[in-house]
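Written out below as structure tokens is the structure these notes cover.
Heads up, one of the protein chains got dropped from this complex, but the rest are sitting where they should.
Should a chain be cited, it is by its letter among A, B and C, assigned in written order, with residues numbered from 1 in that chain.
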Amino acid sequence: MALDGQKTAYTYIGTTPDRPDGLDKVTGRARYGADISLPGMLHGAVVRSPHAHAKILKIDTSKAMALDGVKAVITRADFPDGLEGEDWNLQENCMAGDKALYDGHAVAAVAATSPLIARDAAKLIEVAYEPLPHVTDVDAAMAEGAPVIREGAADFSVPDGLHPNVVRYFDSGRGDLEQGFAEADLVIEKSFTTEAAHQGYIEPQACLGQMGGDGRGELWVTTQGHWFVRRMCAAILGTEATGLRVTPSEIGGGFGGKTTVFIEPLSLALSRKAGGKPVKMGMTRSEVLRATGPTASASMDIKMGMTKDGRITAASGTFRMQGGAFPGAPVDVTTMLAFGNYDIAHVRQVGYDVLANRPKQAAYRAPGAPMAAFATESVLDELCRQLHLDPIDTRLKNAAREGTRATFGPKYGPIGLVETLEAAKAHPNYRQPLGPNQGRGVASGYWMNWGGETSASVAISEDGSITVSIGTPDIGGSRASMALMAAEAFGVPYENVRVNISDTGALGVNEPTHGSRATYASGLATIRAAEDCITKLCKRAADKWEIDAEAVTWEDGCAKPSGPNAGDFPPMPIAEIAAEMGETGGPISGHFEGTPAGFSGSFGTHVVDVEVDPETGRTTILRYLVVQDAGKAIHPAYVEGQFQGGAVQGIGWTLNEEYIYGEDGRLQNAGFLDYRIPVASDLPMIDTVIVEVPNPGHPYGVRGVGETGITPPLPAIANAVREATGKRLCDLPLRPSRVLAAIRGKG
Amino acid sequence: MTRRLHVSTTLNGDAVDFLCDPRETLLDCLRDHLGATGAKEGCGTGDCGACSVTLDGRLVCSCLVLGVEAEGKEIGTIEGMADGETLHPLQRKFIEHAALQCGICTPGILIAAKNLLDRNPDPTETEVRYWLAGNLCRCTGYDKIVRAVMDAASELREAS
Amino acid sequence: MNYHTPESFEDAAAIAAAATGTTRFLAGGTDVLVQLRTDLVTPDDLIDIKHIPGVKQITRREDGGWRIGAAVAGAEMTETAALCADWPGLVEGMDLVGSTQVQGRATLVGNLCNGSPAADGVPGMIAAGCTVTVIGPEGAREVAVEEIPAGPGKTTLDRGEVITGVNIPPRGAHGGDAYLRFIPRTEMDIAVVGCAVNLRVDGATITHARVVLGAVAPTVRLVPEAGEAIAGTTLDSAALDRLARAASAACHPIDDKRGTIEFRTHVAGVLAKRAATIAYSRAKGDQA
Partner (left out) sequence: MAEVHLWSGLRSLADGQEVVAVEGKTVGQLLDGLVKAHPGLEPAIRRGVSVAVDGQIVPGNRNHPVDPDSEVFLLQKLAGG
């Protein structure tokens, strides 16, 4: 498929060279958030609420301040008043004001000369609380009589008569539901719940901040987006954004959870109060689970109708989600994507964003999509089962394709759902015979991707090698992908390109590595900056040859005379132009700044085989297949890695990961012992098929691939368990006690 | 403040010493007193394996060892895995097989995997998976990690 | 926190007896350090017993039994082939505690002294009929393992008492043991239910069996009725059903983040059947 102006034959794209940061990462040299120290550095610690909901009556810091080695203590009183909207939410979440809103909410922080003294001092800070009634469940939080988390938090969208904890309301759809359901031969209606899951990055939040009384400072931090950090810290502290230079460390996983701030403003505030001494802070795992954002939990009602031959006639869904004590549960995205896989004439989605006494949710890989997919793809599967239809054929019959009007309005451009379904159907995994207590599940999922504000620079060194500067932190090998795209654009070897992640002082604003945007947006920016650079390189050659710049083309790393001058001069390699650039006009570099708008979604289809122990209810994953559209896989091994990682996070969310709150509203499982992410022995190899339906909005056809992979596993596994046990489980996780209860007829 | 204790030990073959509070873990001491930040703290409670090191050749979580317990011991960390510029085959295979994404778990997994291959040069996939069950990786889904370990084992067997 | 490195158990006991604050003994440290890190327990006196001669030794006694020193790590047990051949179930139980890394440090005695009803190392010891040697201010005594746990996090040991090692009886002929636990994942979890079975056969008939359950009561629990349910049988399906019922009937679990009362009660019976089947096969000398 050749697209206008899009390359189809590549030299470097699609190869799998070693990543440039690989050597540092296998030798322990790579520097992450907690790996930097500075002379005179202090260490911070945070005091956190042991209550799910409580008035803060008094904070006595005198004993802590009296401890030898303590240099500063801060409370909310050390932050400016008068913030509004999301800035206020962020400030309130980083440091509680009048009330502690969840178990683990920060109420004070201390900086001392050693980590142990800081911890000891934190224990000496006395906080007087007046516990208030709390609520942690989404349905309970919007029920009559539920404790009000915050009055007046609802926005314009919320209809009258709802509980004050409902803060945003969404309603979208088209067609005539009544007519659509009347056309169906079978209508199934079911309710579903999913628990909150944590991103579970292995590197806890960590930073090293320094700020003087003039509001100028520096911050070393593990983050997905350092410009976001700069903006948020400046807002929370009441300082100017440019006063703060933020340098991203290597990042030990984020998955959305590191697109916001928690301890970063505290480290800067402590530093400012301690006379500008740098303050290092790091969260414990318990703090990460209690106080950083997991995803929202959800409660959903789905109704879908189908004809005997497998056509979806109508679909409706109601989605209630709590994202902690602040607005922001991704129910807006949930309602958009819920039925986005299919061509459905009559559809309606209603969503409620609800406050509860839990930590402020943060983005987690395809935020909002996995919960919706669990519910909608489970109902679709049940329709197929009861109508004796093949789940892939049925999906193919209804699949969105180019020109289909998406359930959220616009028409799709070229998309690859059909191709992923066909590849899944053709894969040997789909034909493996199954034994007793085994079942196969299929599901598809979607993430629409993102462009966002993006800056990149490309500079030519004196020896002709190339430095690419981008602003999206490299989580999964994106430096290699940028280098491949730059190598392709310049026609020079991959090894001649070095990619740096710049700090906030060195480039224009960049949104974080989120929304599956890094390879798409920073990649596009890199290519465009390279083209800008190539134009200048051609001009230098033209000047030397004394011909028009327009008469010079760029091929295989060389300027070449073309048109009337073709063949007049030998090709001039980049190294030659670079060697002379000091005398031909100075440094040569290229730039791109913009908000790339050509992103296009990535669809995936997963096929999973499970075995369920009928006596214990434990589910074992036997085989797992991920098929997903990458548009164009720049570095196929890293694309596979995204597919596999996303799928396994979805497996964890489905089987064992959950936030467990006690009657007291405190988190019961704030550690990796009982917040059970998958371990190596839980899993088989994860088979992958990369489908490539090029995205016309990227020079090389790239689609972001990071997020989609977490969406299909939830329903795919539930559908497989349905086949293995005969039971439709509608509540996640599929913990063994729940599955066993269903098998024994009590679920 | 607790009196600090003097500890003499061996780190990757070099004699080193440090002062520490008895409450400090070996991981704290490696990172804060010896400048060896290759071992990472992912949990502090022995559940993630990111701080894996060897103590007298035995694979341990350095967060579950006190610094004072290292007296007279030999500690092996990721910083000592390569032989000068020459990477250990496991290190090379991890890069080649794309067995790391963010890389935070990588030092611990490499130490653990080397300890496995030192004991069992020909492990099955299942043996690799169970040996590494205490090393959490959130990025890769383990597929490429297991492949890299198996491939490195194969190369090491051929070389010996 | 004071850190002590006594060179004899008598000295260790004396330090503990003289201490006025919170005291902990340090062997593998896989529980003590977690409690320290999570601010659950910061001992005033921490007594590291690993400098005491013999604590790292696994000894085969003259009667064919075994002595496991108090600081022997789980990995050192699994690496002792003759011990594994004698008591595979007991060793499997210890081997299930934590990760490979934890196995490099965690000890059988520590697993017992931590007082967890879910301790994987303990049911196998009780099923095998092990004792521990205790040294305290009053001198040394030998105590059956099942008498040590007193409730979650509690033991019957007095202040100043320390366990010096585990005594495992001789395996003897025609015996077999097994330990199984249920966890949601395949590794790294605390047992939701654990079950050890140790039995002896005469031909195909079980002459004697000890069945021990973990994580279904405030302490690891020896269930004599479950052993009696299969004694005198060839472990036919009726016997297995009786075993499962007896095991389930002995459960007094709690609902918590790891499992429900109903689930634990049911799975205790399932695991008892499965563990008995393995132990029976081992006792008969079947190939594993």
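Everything below uses one rule, namely that a residue touches a chain if its C-beta (ideal position, glycine included) is under 8 Å from a C-beta of that chain, and two chains touch if they have at least 3 such contacts.
Bear in mind that the values here come from a model prediction, so they are computed numbers and not experimental data.
Considering the whole complex, the hidden chain is in touch with A. Screening A:G200, A:P391 or A:G451 against the full complex identifies A:G451 as the residue touching the chain left out.
Which of A:T8, A:T242, A:Q386 or A:T595 touches the hidden chain is settled by the complete complex: it is A:T595. Among A:T61, A:N89 or A:S516, the one in contact with the hidden chain is A:S516. Taking the complete complex into account, A:F408 is the one of A:F79, A:F374, A:F408 or A:Y624 that touches the chain left out. Contact between chain A and the absent chain runs through residues 155-157, 169-174, 199, 255-257, 259, 332-333, 335-336, 348, 363-367, 408-413, 447-453, 514-517, 595, 597-599, 697, 706-707.
Everything below uses one rule, namely that only the chains that are shown with their structure count from here on.
Of the two interfaces, A-C and B-C, the higher number of touching C-beta pairs belongs to B-C. Annotation: 29 Å between the Cα-based centres of chain B and chain C.
Averaged Cα coordinates give chain A a centre that lies 44 Å from the centre of chain C. Contact of a single residue of chain B with at least two other chains is seen at positions 21, 23, 44-45, 47, 130, 132-135.
Residue positions 37-38, 186-188 of chain C each touch two or more of the other chains. The touching residues of chain A, when paired with chain B in their complex, are 16, 18-19, 21-23, 25-32, 34-35, 37, 68-69, 114-117, 199-204, 250-255, 282, 284-285, 475-477, 637-638, 640-641, 644-645, 647-649, 671-673, 677-681, 683, 685-686. Chain B contributes residues 1, 21, 23-24, 28, 31-32, 36-45, 47-48, 50, 77-79, 81-82, 87, 91-92, 94-98, 100-107, 110, 125-126, 128-130, 132-147 to its touches with chain A in the complex. For chain C in complex with chain B, the touching residues are 1-3, 26, 28-30, 33-34, 36-38, 42, 46, 48, 50, 73, 75, 98-102, 104-105, 186-188.
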